[in-house]
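Written out below as structure tokens is the structure these notes cover.
The other protein chains are all here in position, but one chain of the complex has been omitted.
Residue numbering begins at 1 within each chain, and the chains themselves are lettered A, B and C in the order written.
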Amino acid sequence: MAFIPHTADDVREMLDTIGVASIEQLFDEIPAALRAGPLTGIPAALSEMQIGRLMSERAARDGRPLNFIGAGAYEHHIPAAVWAITTRGEIYTAYTPYQAEASQGTLQTIYEYQTMIANLTAMEVSNASLYDGASGLAEACLMAVRANRRSKAARILMPRAVNPTYRKCVEAIASNQGLIFEEVPFDPATGQTALDALARFEGEDITAIVIQQPNFFGVLEDVDSLTEWGHAHGALVIAAVNPTSLALLKPPGEWGAKGVDIAVGEGQPLGVPLCSGGPYFGFMATRMEHVRQMPGRIVGRTLDLDGRPGFTLTLQAREQHIRRGKATSNICTNQGLLMTAATIYLAIVGPEGLERVASASMVRTTELASAVSTIPGVHAAFSAPHFHEVLLRLDRPVGPVLDELAAQGIAGGYDASRDYPELGPVLLVCATETKTCDDIETYAKALAAALGAPRAT
Amino acid sequence: MAFIPHTADDVREMLDTIGVASIEQLFDEIPAALRAGPLTGIPAALSEMQIGRLMSERAARDGRPLNFIGAGAYEHHIPAAVWAITTRGEIYTAYTPYQAEASQGTLQTIYEYQTMIANLTAMEVSNASLYDGASGLAEACLMAVRANRRSKAARILMPRAVNPTYRKCVEAIASNQGLIFEEVPFDPATGQTALDALARFEGEDITAIVIQQPNFFGVLEDVDSLTEWGHAHGALVIAAVNPTSLALLKPPGEWGAKGVDIAVGEGQPLGVPLCSGGPYFGFMATRMEHVRQMPGRIVGRTLDLDGRPGFTLTLQAREQHIRRGKATSNICTNQGLLMTAATIYLAIVGPEGLERVASASMVRTTELASAVSTIPGVHAAFSAPHFHEVLLRLDRPVGPVLDELAAQGIAGGYDASRDYPELGPVLLVCATETKTCDDIETYAKALAAALGAPRAT
Amino acid sequence: MTSTPISAVVAPREPTIFDLSRPGRCAQAQLPPALAADIPAALRRRRRPLLPEVSELQAVRHYTRLSQLNFSIDTHFYPLGSCTMKYNPRGCNQYAMLPEFLGRHPLAPAVQGQGYLACMHELQEMLKEVTGMQGVSLTPMAGAQGEFAGVAMIRAYHHARGDFERTEVIVPEAAHGTNPATATMCGMKVIEIPCNADGDCDIEALRKVVGPRTAGIMLTNPSTLGVFERHIAELRALVHDAGGLLYYDGANLNAILGKVRPGDMGFDVIHMNLHKTFSTPHGGGGPGAGAVGVAARLLPYLPIPVVGREGDKYRYLEERDLPQSIGRLSGFMGNAGVLLRAYIYMRMIGREGMQRIGEYATLNANYLQARFRQEGFELAYPSRRATHEFILTMKHSARDLGVTAMDFAKRLLDFGYHAPTTYFPLLVPECLLIEPTETEAKEALDGFVGAMVAIKKEAAVDAARLKGAPHTLPVRRLDDVRAAKQLDLIWKPAA
Partner (left out) sequence: MTSTPISAVVAPREPTIFDLSRPGRCAQAQLPPALAADIPAALRRRRRPLLPEVSELQAVRHYTRLSQLNFSIDTHFYPLGSCTMKYNPRGCNQYAMLPEFLGRHPLAPAVQGQGYLACMHELQEMLKEVTGMQGVSLTPMAGAQGEFAGVAMIRAYHHARGDFERTEVIVPEAAHGTNPATATMCGMKVIEIPCNADGDCDIEALRKVVGPRTAGIMLTNPSTLGVFERHIAELRALVHDAGGLLYYDGANLNAILGKVRPGDMGFDVIHMNLHKTFSTPHGGGGPGAGAVGVAARLLPYLPIPVVGREGDKYRYLEERDLPQSIGRLSGFMGNAGVLLRAYIYMRMIGREGMQRIGEYATLNANYLQARFRQEGFELAYPSRRATHEFILTMKHSARDLGVTAMDFAKRLLDFGYHAPTTYFPLLVPECLLIEPTETEAKEALDGFVGAMVAIKKEAAVDAARLKGAPHTLPVRRLDDVRAAKQLDLIWKPAA
């Protein structure tokens, strides 16, 4: 019996001890009318060998395209040590550290993670992870409503330049509690959130404003001005940031005069494989004053009976298992394993490594943009500075172009016209440190071919 | 500096402590005339990311052919847990357990391994591994010379049906010490070692006789008669066995009336990947009376100061680090990691699993043989029963046929005519439990096509 | 001769990675080329973040050593009730981590994901089969998010029918904390109802609260009390008749796999914890996967994306396919890698295995329960069968000896056993919720009982030793009050 150790002798002895004649009898409290028939729709068992072969065949079907898609998930090199350690049984098969004394490994790792996230974002405290960046932003919005006691409106300004899936996810999660999201347009020339569009909210009750840096187009926002505007109008400021970019970019804790109130983001770029979208993790950091409004687990350092330091879950009164209906969130299981991977990733790359990843990614994307700019019919959509993504405007629908690239083994970018029909055919592309100059050349050639356009060189 | 942790401050402090001005000065005892120039032939460093990409490209060049080659290395399913555990840092990065108290994990694993090998072979003791099966057979021959005190000749009977590479390796290693190997022919009809050919050694001083089961052709030898002949003539009997086969076949400890004296073999089939030929491991087991002649490390169970059981290296007086020029062998570093994988493999598959692996392999090979037997120009070369390999006689040279199969993504077998020109064009093929009926059908079709022969069905 | 105490030389606890850090140290092999990025000065970071500067060896050694401080399934019996800490097959990890799967971008075109999508579609179908539901969405990232999706669908269903009055969700008091928390997150009011002395729902109490404001009821079955709810038929009738829907918290599905199907029992929606029943790793706190299954009437509301099949082609069903969907709950499609592991596990278990899991999980729990009864421990529901778990209460030991469930739990660690879940469910005093799972051998169960018996004896003669436990772990009992009062949440350099 796969994964069941019982021998026939074991079963007999156990049934005797219980005092029943059969395993079936153990289910005698279930009303007969409720009993199910056999699960005919489930295929017969495969051995590990067979499933291994099947999965290898399926993996081969997916192939390994040369990837230039970003749009919220980024291909970075992951040091081999990261997952070699993360998949160690003691990490992989432990659970939430409810028994602190038997979970010091997990707890100390979280404490180190919290420190890294706080330092990266220049905030005061971090939690132990949320599900992902998108749902993390939803949690941040809900948290802002709790934390901004002066605001009654539960009304949040949401730039249109924020990742469209994030916006959908925030809507799906937070609208149930009656939150209202007001869209802030972007400047069609620069791609930045339009500061002047904020004028229409002047004097109104705004609970919070969301700022994504870089925004969905890869464009760098004027985060200082946006933050200042928010604070000047009694709003809390929520930053949604790419963690890699923080090696180079001003961290949310330093935006404007006093920094943002809540910083969240998708943790995937920090050592987590793309893997069709998950598992990733969301990070969240805030100021100490708001810590009791923060969702998710938090670890603190304390002392043991002998006065020696140790780590434990703390501020649990915020959480569902204590506070139930009044908890800051319903989150229970989080993304511990991914957070662990990120902690190890950051320890290995260090500040120097992260800076190099960020700058190489930026430079490669600039090179990519300039390589494709020589193709007739391809133009950069926006003028403001970019991080490691750039929106290209094409002279024809994006879908067929991507199909063409796919046929050549290239994952050629994200068709952003689905989300921004007003921009016409636009393609969001990304090159990270994983791309070489040859790769960029390959891409440019393939794109030119797909557009049927000879490249001007 | 890759893998070097020193900061500039560290270096300065360390040099000060030593009392030198530079690292260079630490090499001042090396006569200047001996100093080397720069290593211009070594390429500049690659980052882990770069080497990762390079290796992935090289791996892709090798591809993943459907494999029907055996000839001493066998493709079996390896449970995922085997290498997940074997590559744990505590196993992967430890060394020979010189400090027993700090190496109980390694030592107990070896003790368990020794037990498994002894039980598989039905011998009394096992060592902790040798390099591989081929060199292990050489060590067995040298050991036999030491152990057979009645024999003066250092003369060993070596059937021609023994793996030809093993024979070459034994020759290369043992001939330096003056050992003489006498070839014993095989019966051209059955493929078994010809018992009657032994008659010519009647009455001579024979130190040992080697018996491989199954032999290189996959043919099952009459091990009882051969063993009896050896013992009757004062020779020690050395068995070279496939460990998987021992789940089904009479173990060397039970061959003849009193079993063989030394059993060796290639451990690769027990959880070790094919990996272009290594690292594998050789196993060796013997009778207690010969244990002091055995090469390689041995672990014993003993007691600690508190009287509790523990494990330690023992009988070290046989080994080079104690006995130096009089040691039983020069082996020092062995194949610990592979032996560990094999131990975990055997623990996971257990006696039931090993039996199924062996019988499924046997049956698949029979199916393969019968599938190809319908192809005109393909015939089984021998009539005796086989384990999981079979020698096919073709009607034309084997090389081009294999090239043709390779072009179709099939590793089609081993061209045994290189080693046995007297047999004409012969192809050694193997199917293990990893091959499905579809795979066998694919192979038969491809072979038929390569031979330009329509299959009769 | 004086003797230095041995404990003084026990390897010290591991310092933090920041304590190991030295300015300028780095893992060079991990650095991409240094390229100069051009960033407007106003947007540029001024000071490098304080991240550890260590060698690769230091990082590897540090996290390897830290990992050794954990209990885990791979090292210890871990009978944490309600968490289903069963063996996580290594094959699931190995094959889910094939380079092609790991490298696939979530937005890569469907043609570059047919292998992956085929797995996901089959997983949806298998989950429909084991639950008896009509549709499944895999996107929720843990149980709690599955609950959220479920309640949001219930809400969307009522709203779609123009019924905006149903703002109450009924939750039995034994429910997991995520149930009421989820209801709140969905903007619902939580109405608690009690359980009776046998652990079943108090049907009379339910009758009193059910009505036109009832959006639905969230039922965990087997309940967190470790018993099978026997009044499902009445309960269903009451709630459905009142126009409410039935939510099944399937976190405890392990107990009933192949025995009952929530869909057959009339439930409208269920979430499953794939990280429990389908054995994906718990990872020190996650990730999970909280797939939801629904009855026909909730199909239009499933969270997107869902994997659709057309002929032998697979693709995501999105906004345009499911316009009434409650929407997206994640940036892409949830915890894909976890789903792959669950898929592999289910295929390895297969049809017969799926039936056996519940049987042997139940056998193990009932055997343990019987053994504890023999040894004189007090069961919370002595008249009931255990399901996959059951509850001991230490209330007499707490009253008579001052030795609490927590003291037992901590002392168990010294014996090499992870503690059961303590103080949950909240309504059983001094409780230990024990879930052995089907993957543990009888010997492990016997060893665990032996340890509990030894501790019980110890409690009578040396309560102080229990209250001081654990004694043999890297730390002794930690001061949680201090942790909450003197918050030390991030490492700071010594002043």
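Here, a contact is a pair of C-beta atoms (placed from the backbone, for glycine too) under 8 Å apart; a residue touches a chain by one contact, two chains touch by 3 or more.
The structure displayed is predicted, hence computed values, not measured ones.
Put simply, the hidden chain is in touch with A, B, C once you look at the whole complex. Of the candidate positions C:48, C:65 or C:395, contact with the hidden chain is made by C:65. Screening B:304, B:395 or B:441 for touch with the missing chain picks out B:304. Note that of C:41, C:197 or C:461, the residue touching the chain absent from this view is C:461. Seen across the whole complex, the unshown chain contacts chain C at 1-4, 6, 9-12, 20, 22, 25, 29, 55-58, 60-61, 64-65, 68, 73-76, 87, 89-91, 98-99, 348, 414-416, 439-441, 443, 458, 461-465, 471-472. Where chain A meets the omitted chain, the residues involved are 1-10, 45, 47-49, 56, 79-81, 84, 89-90.
The working rule: only the chains that are shown with their structure count from here on.
With centres defined as mean CA coordinates, chain B is found 48 Å away from chain A.
Along chain A, residues 47-48, 52, 77, 79, 84-85, 87-89, 433 each make contact with two or more other chains. Multi-chain contact residues of chain C (touching two or more other chains) are listed as 25, 27, 30-33, 54, 56, 60, 64, 89, 91, 93-95, 99.
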